[in-house]
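Since the structure comes first, as structure tokens, the remarks are kept for the end.
A single protein chain has been removed from this complex, and every other one stays in its place.
On to chain A.
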Amino acid sequence: MIEKIIKENLIKLHVKSHDWKEAIKLSAQPLVDNKIVTPNYVNEIINSVNEYGPYFVIAPHVALAHAPGEAGAKELAMGISVLEPAIEFNNTNNDPVSYVFTLSAPDSNSHLKAMQELVYLLTDDNFYQILSNSQKPSEILQYINDSVVKQKIGK
């Protein structure tokens, strides 16, 4: 499932930004370019941080950037950006952020399986090595594919 919603052209490596706002905009740009989310969706992500704080920095160095589907999520997809250098998101527990996963989910249930697979990947230390050391998005996608196959065999 997750290997189907993360597309190669939504993965960006060595993303250079000056602050968290720019990091979010750059991470979401491939989804805007591919008409997966509207520009308003990206603004809404930034607005919700202004209102609620950086709540989507969910684990050390990991941000799951997302907004409510009605803000402009048109299809189920996820982008990955590897920030270089890592950026402060003002989340004292989990800063600095190196990995931004931008989620577009039009409804609240169809991606449960994909999120389970993402949780599994995020508890795998090798995954972070792959994210940081890959030179091409296809290498990351290959690792995700292999991981999903392994999970299926494991069960």
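Note that in this section contacts are C-beta pairs under 8 Å (C-beta built on N, C-alpha and C of every residue); 3 or more make two chains touch, one makes a residue touch a chain; residues count from 1.
FYI, contacts and distances are computed from a predicted model.
The unshown chain of the complex is recorded in UniProt as "PTS EIIB type-2 domain-containing protein", chosen from "Urea ABC transporter permease subunit UrtC", "Caspase family protein", "Cell wall polymerase" or "PTS EIIB type-2 domain-containing protein". The residue touching the chain not shown here, chosen from A:Met1, A:Ala86 or A:Met115, is A:Met115.
Checked against the hidden chain, the listed residues A:Ile2, A:Leu83, A:Ala105 or A:Val148 yield one contact partner: A:Ala105. Contact between chain A and the absent chain runs through residues 48, 52-56, 58-60, 64, 66-69, 91, 93-94, 103, 105, 107-108, 111-112, 115-116, 118-119, 122-123.
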